[in-house]
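The chains shown are only part of the set, and none of them has been moved.
Labels A and B are assigned to the chains in the order they are written; within every chain, residues are numbered from 1.
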Amino acid sequence: MAMTGVLRPGHAQIRVLDLEEGVRHYRDILGLVETGRDAQGRVYFKCWDERDHNSFILRQADCAGLDFFGFKVLDTATLNKLDADLQAYGVKTERIPAGDMLETGERVRFEIPSGHLIELYAEKTSVGNGCGLVNPVAWTADSERGIAPVRLDHALLYGPNVAAVQKLFTEVLGFYLVERVLTPDGAGNVAIWLSCGHKVHDIAFAEYPEPGKLHHCSFLLETWEEVLRAGDIMSVNKTPVDIGPTRHGVTRGCTIYAWDPSGNRFETFMGGYQPYPDYKEALTWTFDNFGQGLDYPQRKLHETFLTVVS
Amino acid sequence: MAMTGVLRPGHAQIRVLDLEEGVRHYRDILGLVETGRDAQGRVYFKCWDERDHNSFILRQADCAGLDFFGFKVLDTATLNKLDADLQAYGVKTERIPAGDMLETGERVRFEIPSGHLIELYAEKTSVGNGCGLVNPVAWTADSERGIAPVRLDHALLYGPNVAAVQKLFTEVLGFYLVERVLTPDGAGNVAIWLSCGHKVHDIAFAEYPEPGKLHHCSFLLETWEEVLRAGDIMSVNKTPVDIGPTRHGVTRGCTIYAWDPSGNRFETFMGGYQPYPDYKEALTWTFDNFGQGLDYPQRKLHETFLTVVS
């Protein structure tokens, strides 16, 4: 198999302060499809074009933020192999039994040096995208309910020890470095973008003193017009926008950052080029040009980008 | 490494009846970047956003068509492993020494049951996309010279024994089936679309009595507006258009098919969804609905699609 190991981001569990308010935001404004609720009171969503049962889960809690971020791997053998590799590397792993999350198989959970909980899993029930498997339609009303992203694309996580995180993801989990922002002295990286396939990023990290923080989960749109439409829908619904619409210099992707009612930032994103692991050198941004990397037209390092996390 | 084995289409060598006429077409109208000419008289091109030295090669000959289609693999160990796997599967392979093609390492060549020559290689000199590696620009004039695709995306090849080709690509080379069109009786496939990563297709085949035929090489654009612009540039240059602009039902991608001056069809393409190898079932088109798969708005199986190859 040419595409092996870790396939893609599969699920993110997020804490919200008021569950129904969160549901209204993610279901009615962002346009995720609600696929279930479990005995713990968690609400499960998927993006309309995803085939697996869920990719985004809300849990009510006293503070906002990320519970865990999970990657789907190719199969159970891969899951077991990666679990063994993690342990051999010195990472303590935990097995969470199948069924703890709705329609999801056994998960391998571990904490990374930035303080985030990462999970791997091989099984999640396929429920389809609603377009059919035989003579599928190319357009469906679901693709226009709310902002209606096609998939959970990636997350940007803030925490300490980005160098150790990079080493773990590249040496054990099979990711490669696509882009990075250097520290002011050029000796290290303040931010890294990592891919496990040929997406421009599947996960990204930025150095931050407090561990385990969420900068944003990102949802993929297909066109720049859909990014504009996302901004329109946010405005009509008084969703607070952070940055955008604009293009990132990093990844060349186009974006709006906004906040959910609990203060979790989310991104509606499109575009970016497609790298491959044979690309010898990661694209590098100097610290003094971080602003152009963040907001390409404005060349501006917005203060909130560096300071507001959940 | 999560992305292993065969990475992507890397090069296609095409026969043209008049070399300079072909160069004018592919360089000035399609907007490929000419990167070299070799002692055999072959002319090498790359797409502007590709980093490797070449992806498309013209050779003057008495008849149009495809000499060979090559895939880049992760590294030399992968190349040797796949060579051994092919031989173990019963496929005779040939080693072509590094340097036979400009800036390209050793290639493993073999004929597949449809009569096409396929190659694997691990090394091609990286020359970059002209945007720089440090604080790269997000826009360059090269991205607007001619139609200016970002990469060689895939090819559709016509020949016999599609079932055997599918078995070889999926069992030995690590591809998976993304979509297919059934035979009229539903017992087999008349056409298959295969991926080795999470592109909607890296190679496709259709059943055809004559072996080794080229239906089209496809070049990727980034937006539907660029497809329209491609059609404008074709019209201004009197490039004969076959089909489009339109959307394919198969892959959901958007397309124009047109012909180069020697009668080789090429495609300017964008979009499509991104599948993964854990998708359990390939999308399936019934033969009676092939027209909607080809031309989604018109639901029309254009005669030329089935009959004109080179």
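Simple rule for what comes next: a residue touches a chain if its C-beta (ideal position, glycine included) is under 8 Å from a C-beta of that chain, and two chains touch if they have at least 3 such contacts.
Quick caveat: nothing in here was measured; it's all calculated off a predicted structure.
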Subunit number of the complete homomer, 2 shown here: 4
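Quick note on the criterion: only the chains that are shown with their structure count from here on.
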Rounded Å distance between chain A and chain B, as computed from the means of their C-alpha atoms: 31
Contact set on chain A toward chain B in their complex: 1-8, 49, 51, 72, 74-75, 126, 133-136, 138, 150-151, 173-176, 195-199, 222-224, 247, 249, 252, 271, 273-274, 276-281, 283-286, 289, 292-293, 296
